[in-house]
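Handing you this structure, nothing more for now.
Only one protein chain is missing from this complex, and each of the others stays in its spot.
Residue numbering begins at 1 within each chain, and the chains themselves are lettered A and B in the order written.
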Amino acid sequence: MYSIRVIVATAKYNFIGFWRVFSLSSFALRFFMPLLSIGTAWILYYRVFNGQISSEFGQFAYTDYLTFVILGNAVFVYIYASIFTTGRALFFSRLFGVLDCLFMTPMPRFAYMLGATAMGMLNASFDFLVLIGIGSAFGMNLSSINFVVFFLGLLMTLIALFGLGLVVNGVTLTLRDRVNTSNFLQTVLYAFSGVVVPVEMMPSWARIVSMGSPLTYGLRIIRGSLYKGAGISDFQGELKVLVVMTIILVVVGIYFLGAIERNLKKHAKLAVF
Amino acid sequence: MQCMDAILCENLRRVFETAKSRFSFKKSKKIIALDDIDFSVKKGELFGLLGPNGAGKTTTTRILCTLLLPTSGKASILGYDVVDNARDVQKIVNMVAGGERMLYFRLTARENLRYFAELYNVPKVEVDRRIDDLLELVGLIERQHEPVERFSKGMKQRLQIARGLINDPDVILLDEPTLGLDVHIAREIRRFIQEDLVEQRKKTVLLTTHYLYEAEEICHRVAFLHKGKIITTNTPQNLKKQPRCEISIEFLVSSISTDMLSSLDSLQGVKSVSTTERDETSEEFPAERVILSVDEEKIIPQIMSMLTELRIRVLSMKVREPSLEDIFVEMTSGD
Partner (left out) sequence: MLPFGLGLTYYFIYLPFPHEILNVQGFKMPLLDFTVAGQIIYLLFVNMILIGSYFTEERFQGTLETIFLTPCNRFALLLGGSLAGLINYFWFILGLTSVVFFLDIEPKICSLSAVFLSLGLAVLSTIVMGMLFQVFFVSSRRGNMWATVFQEPVIFISGIVFPLQYAPRFIRMLAYGVPLSYSVLAFRASVFAAATVSQLSTIFILLGGLTISYSIATVYCMRSVDIKLRRDGTLQLF
């Protein structure tokens, strides 16, 4: 019950704080990258290459090109939530001078991180729906969606991304890094997770990198949910990998939380930003 | 856990290493912030930890509230070790620090307190009532729905005090709570600590300050911290009775000769006699200032008798006891 109180309170007050000083720039940043990526895809497909696309694409994509890119970008907004919100929750607490008083409380730290993530994921879900709406205007095809597979894929991806956010949180706090780690990770994940092109079409060295991203598997499941007749059994491999990655990321993230708190207290860096 | 002491520190040591630059060949420097200090604070006591900037007061406070790990030694709050039982300590302790941090500036005063109430798992039925009481106590009930970023420094400090009491802690650590505040507010906070927290609510309070007059005014006992070491621990009254400490008695007299001064100097209990220049600005007629250093106040009647005998007209008399500041300076001079 205590943990639930902490989660709810943290989510609530982070939400209030966020919307009270509504940041148009943050709002724009979340949208511009995926929107412009969708715009680029549209221009390339319809104007530059006149609808011509490699036959390989159809084998790996499950969907048409635009739906592929739009869905990839729509799901990508959760990366922003995990890396920039979860991944910098304690960093910004320290920056605003409240990390001390947070760590003085007996609250479960994991519950606090869940609460901080909840706000980010809520915003991301809003962005997701908006991008799907915009995508529909661009001709996205969602006519044969398998909702069970879709939601399972999305849920598993979100949990894995939360774990990733916990790990990033440890890094940003330790390195006192405001944007570099987050920007770097976001860029790498965007390039290598199959957001704009099927992973199978990338060079071999890029495919190896993509294997380390939970989004690669999540996107495959989510896109696969649009393929007529596809069920959970068709994505057993992806689900297994995603479950293993989630467990590893969450366990490592929790360990980081405790280790970093101890380290900060040992080296008197709770108030140093 | 049964124990007499609310706070107990044994051989507490904290060493800081200065950060070394990646490209520097110099060794990092070690700074001993706390050098094996020992002290204890009884339940319900208002204890002052005094010292100049850099003495180790904040370091001590941060170790006690579990924000800093000691390098060696032990510290406990109501029997709970601050390292091994940190969570238990966090439930029963809270800290108020000077400055404008430790508050969410985008949230209102009420929201800040409510959030911390949730983090401390304050029973839900009590939350609203406690917040109302605390806001009333610190005089912020009228401004409770304003974002903290619009508060003045004094208001933020008062809200900090409210935050420091939100979990109704048994032990409260006040780290320079009146730093930078104006006289009225600082006085009000001192009154609040002494009367409300300690006398009425029976809390144990550890107050750190470098305003020694503050501790002199309200603390039951004080410890002097200097360069990481505790020099002495005692009540302010006992400290003033130390042999090294002198009471100054200042007389404004019409005139006094050298012989008369010698007579005064010869009195038992008078340590020294000195005069200042004639005071030409005196309303009646120019006066002389005579300053006597004595061990005890009970010698004053003897001095008055002698002055009467010597037919010295006394215009005014002032008795100045040594302050804690005088005592501290005396104890730490020569370091």
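The definition used in the following text is that contacts are C-beta pairs under 8 Å (C-beta built on N, C-alpha and C of every residue); 3 or more make two chains touch, one makes a residue touch a chain.
Everything numeric here is computed off the predicted structure, so don't read it as measured data.
The hidden chain, counted over the whole complex, makes contact with A. Only one of the listed residues, A:Phe57, A:Phe150 or A:Tyr227, touches the absent chain: A:Phe57.
Remark: the omitted chain is touched by one listed residue; of A:Ile132, A:Met201, A:Ile248 or A:Ala271 this is A:Met201.
Among the residues A:Leu122, A:Leu142, A:Ala191 or A:Ile254, only A:Ala191 touches the chain that is left out of the figure.
In the full complex, the hidden chain is touched by chain A at residues 23, 25-26, 28-29, 32-33, 36-37, 39-41, 43-45, 47-49, 52-54, 56-57, 65, 179-180, 183-184, 187-188, 190-191, 196-198, 201-202, 206.
Methods note: only the chains that are shown with their structure count from here on.
For chain A in complex with chain B, the residues that touch the partner chain are 2, 5-6, 8-10, 13, 16-17, 20-21, 96-98, 100-107, 112, 262, 265-266, 268, 270-271. The touching residues of chain B, when paired with chain A in their complex, are 16, 62, 65-69, 87-88, 90-91, 93-95, 97, 100-107, 111, 114-116, 118-121, 147, 163, 167.
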